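Up next is chain A:
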Amino acid sequence: MESSESPAAAAVRTRTIARLIRERAMSSPNQVALRHKDLGIWRETTWSRYWEQVLLAAHGLLSLGVDTGDRVSIHSEDRPEWVILDVATVAVRGITVGLYPTNPAAEVRYLLSDSGSRVHLAEDQEQADKLMEVIDALPDLERVIHVEPRGFRTYRNDPRFVFWDEFLEMGRSHRAENPGAVEERMREADPDDVMTLVYTSGTTGPPKGAMLDNANAEYCFDELINADSRMPDNIGPNPSDEILTYLPLCHVAERIFSTWTSAVTGTTLNFAESIETVQENLREVQPTLFFAVPRIWEKLHASVILKSRDATRFKRLLMSLCSALARVIGRQRANNGGRHTLRSGILFMIGYPLVFRALRERIGLRRCRWAATGAAPIAPEVIEFFHGLGVNLYELYGMTENAGFATNNFYGRMKLGTVGEPYPGIGFRIDPETGEIQTRHPGVFRGYWNKPEETAEAFTPDGWLRTGDVGEWVDGTHVKIVDRIKHIIITSGGKNVSPSEIENSLKTSPFVKEAMVIGDRRNYLTALVGIEFDTVGDWATRRNIPYTTYRDLGEKPEVLELIQGVITRTNSRFSRVENIRKFRMLPKELDHEDGELTATQKLKRESMEEMFEELIIDMYSSRS
Partner candidate 1 sequence: MKTRFKWLAMIMALSLIAAACGGDDEAEAPATTAAPVTTAAPATTAAPGTTAAPEEATEEATGETMAEEEPMMIATDKGVDLEAGVIKVGMLSDLTGPFGPAVNLLVAGVNTFWADVNARGGVHGLMVELLYRDTAYSVDNHVQFFEELRDEVVAFGHSTGSPHTIAILPELAEDGILAIPLTWYSGWSDPDLNANLLSHGTSYCIEAMNMIGYLSDVSGENGVADPTLAIATFPGDYGLDSAAGAKIAAETLGLEIVYDGSGQIIPSQDNAPIGNAIAQSGADIVWVAANPTTLAEVYGAALAQGLVALWSGTVANWSPAFVAPDSPIKDAMTRDFYGASYFPPYTDDSPGMQNLRDLMAQYAPEVPPIDYVIEGFVEGMILFEALKVAYENGDMTQRGVLAAAKSMEEVDFGGIAPNESYVGSPNERLQRQTWINRPDPEGLAAGTTAIGTRVIESYYTHPIAADYYFEEACYKLS
Partner candidate 2 sequence: MRSRPHLHTSYSADQALMPTATKKVALATFLILAALAPIASSIPFYPDFLGNNDWMKLLSHVAIFGIGALGINLLTGVAGQVSLGHAFFMGLGAYVGVVFGAPSGDLWGWGLPMWIWLPMAGIIPAAIGLLVGPAAVRVRGLYLAFATLGLVFIGEWAWRNLKFITGGSFAGRRFPEFQLRMWKEEEPLVDFASDGVWLGFEISEEAKVYLLMLGLLVVATVLAKNLQRTRAGRAFQAIRDRDIAAEIMGVNEFKYKLMAFGISSAYAGVAGALFASFVGRQIPETWDLFLSVEFIAIILIGGAGTVSGALMGSAFVILLPRLVQDFTEWLSNVIADGEGLLASVADAVISVSPDDFGVVNILPGAGPGLSVFQLNQVLFGLLVILFMIFEPLGLYGIWLRIRNYWKGWPFTY
Partner candidate 3 sequence: MEILAQAEYSQLAGTIVSGLSLGTIYALLAMGFVIIFKATQVVNFAHGALATLGAFITAGVAVELNFPGRFLDLPPLLGWSISVVTALVLSALMGILLERVFLRPMVGEDLFSVAIVTLGMNVILMTIVTDYIGPDPRSMADPWGDASVDLGFVIIAHTEIAQFLVAAALVVLVGVFFRSRTGIAMRATAFDQEAARAQGVNVGAIFAIAWAIGAVLATVGGIFGSVYPRRIGVFPDTAFLVFRAFPAIILGGLDSVKGAVVGGLSVGLAEAAAGSYLNHPLFGTGFSGIVPYLVMMIVLFIRPYGIFGTAEVRRV
């Protein structure tokens, strides 16, 4: 079919993800493309069935009248239907808009009305209920697809609702009537077609929909996903790889890492049941490629430390020996660009059969050959630890606006504490004045949806993308991210302090979940600290400290002492001006829905400062 087309046509044509998946379905129809867990069993979907579903969904969209450039929004946890509808939308030249499952009703309203979505997928009753609260304010919305049948009794008579299976049925009949309609539309696909709107999380101000087009994606396919050199032994992702999909697919990182990687290289996608079950799903799937945000790595790290504390005396002894071993190995490797030195290799051969192998099996990274962290800063100790275990964990850097394309720690050339080197051949510079990182390459987005002013702000006059991040060169090759420009604290003494560095150092403690350093235009630094309820609770139980709630636990004198210890330790690593003088415990667990965090669990600093104003004032007024 492909070959029947003229080379000229092929040259014009753009390789959309829909097209890539169709190719996979042709070349390896019976290989497993998707796997998801249903009632305890991992159900498999082959490439041919995957494509079949995409095709039906695309026809379904056509039958709903989705036209080129129409927006289709998806409000769901990660699941095959997410990907299928996403690809189907691209196939019919629509634009996918992803919503975080945690988005509350107000944000749903904003996102849908901002994007002007025509077709919406609400996964289940929960999302549908959110939608129904605000649906009257969404004149553009025509149809709502739901995937879970349960709980839709009340909406049964609402003509706007259509159940996923019915939706596919509609597609089937549409295909019977209009065979080849989707293929037709796919052939028309243009590199300039916007394929998706990725809403930035919006640590400041309302979210903005970054437009990525097919050309952006294609550049990403070729230069990022297929960049073999970034992976160990120069073996890029391939069909024998397994990926666990668990971060929200509306985020650009997960989209690149899951949907796009799978489409380009044929790896198998495994959908985690939910974000809560990631650890268990990891053990089951044992992915070979694994991308995670720092929060997940910190959690894995903490769970290892915690569980080893519970172990029997002998195991504990062994674990502490092997952790020391891992630290030595990790440091050796970190200093050697991520490769083993002779010494670390020998040590690894001792530790592997004793503990590392079993440990990696337990955390689900036994077969992981490449792992990455990004989207937020991470403490170097964590990377070192995983390197010690033999997990090749690299920090990389990118953002929605440049299709995730900026820097990467390439295999064998990694540098701890940096986000790596700029990809070869891209435009990358650090503004000498502000220290802001700026990029220019074909992956850079087209602009914000319906926001020309903001779009203009995003670019320098000479057409470079402003990332908003302050960076500095390390050894002239690697880049270190200092902080968001907006977050940099300038103390009243005039010193520039990067709070996230301090915060990350605090968060390496298994007891600290959240930390926010404050001190802009103040005499000294202070911090708001949120404890990790599970681990601190466990710690308290062991010491027979009774507690009731999160707040109660956080205010126990013993816990305050514990956290003080963490802060003292962190302070010792930083210069005096960067030391935290006072801290207060957060009285509640931070939450997206309460507006303290973004959908990607980043602190909304401004609203935090507003919400916990009293605590902050207290830290700067009282003597103690």
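To be clear about the criterion, a residue touches a chain if its C-beta (ideal position, glycine included) is under 8 Å from a C-beta of that chain, and two chains touch if they have at least 3 such contacts; residues count from 1.
How were these picked? Simply put, all candidates are chains of the complex that A comes from, given by their letters.
What you see is a predicted model; the values in this text were computed from it and never measured.
Chemist: Which numbered chain among 1, 2 or 3 touches chain A in this complex, counting any copy?
Modeler: Among 1, 2 or 3, contact with chain A goes to 2.
Chemist: Can you name the residues of chain A that touch candidate 2 in the complex?
Modeler: Interface residues on the chain A side: 35, 40-44, 283-286, 307-308, 310-312, 315, 318-319, 322, 354-355, 358-359, 362, 367.
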